[in-house]
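Every protein chain except one is present and positioned as in the full complex.
Which chain is which? They are A, B and C, in the order written, and residues in each are numbered from 1.
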Amino acid sequence: MTRVREAIQISLFQLDNYGPWTVTPSPRRETDLQALQARLYADLADFVGKFDGYAFFDRFDNMIAVTNGMTEGDHERFQEQVGNQYPVTVSVGIGVGGTPTEALGAASQALQEEGSAQDADRTERLATEGGTNSSQGELTVAHFDVVDVTGEFTDQKAAGETSLAIQRATVSLASYLREEHGGIARFVGGDNIIALCPSLDSDAFESAREHVQSTTGIDLQVGIGEGETAHEAGYRAKLALEECRETGTRLRRFGPRATIDQ
Amino acid sequence: MTRVREAIQISLFQLDNYGPWTVTPSPRRETDLQALQARLYADLADFVGKFDGYAFFDRFDNMIAVTNGMTEGDHERFQEQVGNQYPVTVSVGIGVGGTPTEALGAASQALQEEGSAQDADRTERLATEGGTNSSQGELTVAHFDVVDVTGEFTDQKAAGETSLAIQRATVSLASYLREEHGGIARFVGGDNIIALCPSLDSDAFESAREHVQSTTGIDLQVGIGEGETAHEAGYRAKLALEECRETGTRLRRFGPRATIDQ
Amino acid sequence: MTRVREAIQISLFQLDNYGPWTVTPSPRRETDLQALQARLYADLADFVGKFDGYAFFDRFDNMIAVTNGMTEGDHERFQEQVGNQYPVTVSVGIGVGGTPTEALGAASQALQEEGSAQDADRTERLATEGGTNSSQGELTVAHFDVVDVTGEFTDQKAAGETSLAIQRATVSLASYLREEHGGIARFVGGDNIIALCPSLDSDAFESAREHVQSTTGIDLQVGIGEGETAHEAGYRAKLALEECRETGTRLRRFGPRATIDQ
Partner (left out) sequence: MTRVREAIQISLFQLDNYGPWTVTPSPRRETDLQALQARLYADLADFVGKFDGYAFFDRFDNMIAVTNGMTEGDHERFQEQVGNQYPVTVSVGIGVGGTPTEALGAASQALQEEGSAQDADRTERLATEGGTNSSQGELTVAHFDVVDVTGEFTDQKAAGETSLAIQRATVSLASYLREEHGGIARFVGGDNIIALCPSLDSDAFESAREHVQSTTGIDLQVGIGEGETAHEAGYRAKLALEECRETGTRLRRFGPRATIDQ
C-alpha cells in the first residue's frame, strides 16, 4: 500500500447490479426500495462518522464519502456488514487526489476497471488507485444555505416550489465549483448544501455565491471551515454559518487555529 | 370530515423547528444528522407503503407522500411513532386537489396557517384543508429513467458528472411538469425520476421528454401507469418502463384494464 | 375466510431456513446478525403497532405478535417488505384461540404443516388455521415489573446479577401462567414482563405473583388492563402499574369502562 501526499480521500460506494435487482423477478414496491436505500445510506453515514468522515447520498445506488483515515480493511468491514444485513451487496472504489473531483474521479475509475456496475459477476469489489491516505491532510468544507429560507420560502410558498428553488441552486453551485475549482457540492437536506473544496481564498466562495444568485436568483450564505478531518472542517463551517445567520454577513470563515475573517 | 371528489391526496411531513435543533446547543455532527433524516424518511416510506402510497424524501425536513386512503388517525399514528422514537417531532399538512400541485399547495397552506416551521410552539400539528380523501381515485404515475445510464454514464464518467447530469434532468423535468400540468416529479435514486400527474395523454409525456432533451441533452424514457392507488399506478409504470428498456421504445403506457399503447 | 368467535389472534413470524443461512458460506459475524435480528423485530413492532397490536421478540428467528384486526393481506404486506429489505425471508402462521396459548399453538401448527423451518423450499408461506379474526374481541394484558428494581438491583448489584434475577422471574411467571391459564408472558426490556391472558379474576394474578415470589424471591407488582385491542388493554395495564408504583399496592386493574379495583 503506497502512501500518497494528496489531502483528500473519497470513496464511491456502488450497489452491485442494483437496477436489475429492483425489477427481479418483477418490479419491487417503490416504498420498500426507498426505505432500503435510505437505511443503507444511514448505515454508511454512521460508519464513516466513526472516522470523522462525511457522507452524501448522491444517487443512493452510488454514494460518496470522505474517508481520510479509513483503511482498506475498514472499507471491507462495511462491505461485510452490508452483505450480512441487506439483500444487496456493495462495491467500493477509493480515490485520493489533490482536489475532491480528482479523488472522486480516481475512485470512479478504479471501480470501472473492475467491470460494469451491472455485471452480475462484479460483486463486493474493493478497488483503489494508488492506495489509501492514512494521513489526515487539511480539508476545506463550505456549508451553504439559503438566506431566510423559512421566512421567504417554507412559510410562504408551496412545498413544491421551495424544493425546486433549492434544487436549482444546488445544480448551479455544484456545476460552478466543479468546473472552476474541482469541488464537490451536494444537497444534504433542508436548504443546506455542503461543498468539499481544495484550499481556496474567500473571493472564490464569494464568486460562487454570486454565480448562484445571477443564474437562479437565490441568495446563499456560506460558512467555511478548515480542519484535519471532514468532521472538524465541517464543524467549523457550521459555526461560521451560524455567525452568518446571526450577524447578517453572507460569508464567514473559521480556520484551524483562529477565526479568519473575510 | 368532508369527503371531496378530487383524486389525489398529498401530505406534507415537516419536522418541527428542525433547523434550530440541529445547531442546539452547538452544531450536531453532520453524519449523525444524515443518518437521522434518512431513517426517519425510511420509516415514512414504510408507513405509507402499508396504504399503497408513495413517499419522496424531498428536502428530508419536509417530506411528501401520496396518502389516498390514509385517515387523519393514520397520520396521527405516524406522528406518535416519530415522537416516541426520534429526538424530533413532525407536523403534517394534508391536501386534496385536482392535480398533484394543487394538493401539495393545499397541504402546504394548511400547515402554514398553523404557524411557522421554526415556531417552537408549533409542534405535532395535523392540519387539513377540506378533509381527507378516503375514496381511491384514479392516479397517474410516470416513471422516467435515463436511456442506457450504465453504459453511457456510470461505467464511463466520474460519479460526480453523472450525478450532476441526472440532477439537471430532474430539475428540467420537474419544472416543466409543474408549470405545464401541475405534476410533481422527484428524484428517487439511481437514474430514476418519478412523476405524479393528472390524467394526461401520451403527447404530454412525449413533450416533457423532448423538453428535457433540448434543455439538458439527456435522453429519458418513460413508463406511464394508471391505477387506483399510487402503488398500483406506479407498479404499472415500472412494467411499462421495463418494456421501454427491452424494446427500445421511449414511451410505454399501461392502464388499469388493458395495455394502452402509444 | 371464516370468521371465528374466539378473542385472540396470534401470529408466529418465522425466519425461513435462518440457522443454515447464518453459517453460509461461513459463520457470519455475530454483531451483524444481532443488528439484523433486532432491526427486523423493530420493523415488526412498528408494523403491528399500526393495527394496535403487540409484538414480542421471543427467539428473534421466531417472533410472536397479537394481530387481531390484521388480515392475511396485511401479513403478506409485511412479508413483502421483509423480502425486499432483508437478506432473509419470513413465513407466518396465524392462529386464533380462546386463550393465548391455544392461539399460538394453532399458529405453530399451521406453520409446521407447511414444512420444516429448515426446509429450503418452505419460504414466505402464510398459513392459517380457521381464518383470521377481524372482530376485535376483549383482550387482557398484565404488565408486571419488579418492585423498586432501581433501588434494589440496578443501582446496587452488578448488571449480570440483576439480569439473571429478572430472567428467573420471567421463566417462573411464564411457566405458571402458561400451565395454569394458557397465558403467554414475555420479557420486554428493563424489568418489565408483559403477559397476554384470557379473562381472569384478580386472585389468579395474585397467585401468579406469589408463585414468582416463592420460587425466586422476587417481588413483582402488576397492572392489569382490558380492552378491545392489545394496545388498549396494554395501555390500561400501564396506567394501572403506574398506580402500583405510586401507591405501593401490588396489583391494580383497569377495565374498559371504569377502574375495577382489587
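As a convention for this text, a contact is a pair of C-beta atoms (placed from the backbone, for glycine too) under 8 Å apart; a residue touches a chain by one contact, two chains touch by 3 or more.
The structure presented is a predicted model; accordingly, all values stated were derived computationally and were not measured.
Chemist: If the full complex is used, which shown chains touch the chain that is missing here?
Modeler: A, B, C
Chemist: Can you tell me which of C:49, C:69 or C:198 touches the chain that was removed from the display?
Modeler: Residue touching the chain left out of view: C:49.
Chemist: So one chain is hidden, and I want to know which residue out of C:76, C:155 or C:210 touches that hidden chain in the complete assembly.
Modeler: Of the candidates C:76, C:155 or C:210, C:155 is in touch with the missing chain.
Chemist: For the chain that's not shown, point to the residue among C:107, C:126 or C:200 touching it.
Modeler: Touches the omitted chain: C:107.
Chemist: Could I get the residues of subunit A that touch the absent chain, sorted low to high?
Modeler: These residues of subunit A touch the chain that is not shown: 43, 46-47, 49-50, 74, 77, 81.
Chemist: Could you list which residues of subunit C touch the chain missing from the display?
Modeler: Looking at subunit C, the ones touching the missing chain are residues 12, 14, 18-19, 23, 26-27, 29-39, 41-43, 45-46, 48-49, 53-55, 57-62, 64, 101, 104-105, 107-109, 112, 116-118, 150-151, 154-160, 162-164, 166-168, 170-171, 174-175, 178, 184, 186, 188-191, 194, 231, 234-235, 238-239, 242.
Chemist: In the full complex, which bits of subunit B touch the chain not displayed? Write them out.
Modeler: Those residues of subunit B that touch the unshown chain are 28-29, 32-33, 35-36, 39, 80-81, 83-87.
Criterion: only the chains that are shown with their structure count from here on.
Chemist: Where the CA atoms of subunit A average out and where those of subunit B average out, how many Å apart are those spots?
Modeler: The mean C-alpha positions of subunit A and subunit B differ by 23 Å.
Chemist: Two or more other chains in contact with one residue: find those residues in subunit A.
Modeler: 29, 32-33, 35-36, 39
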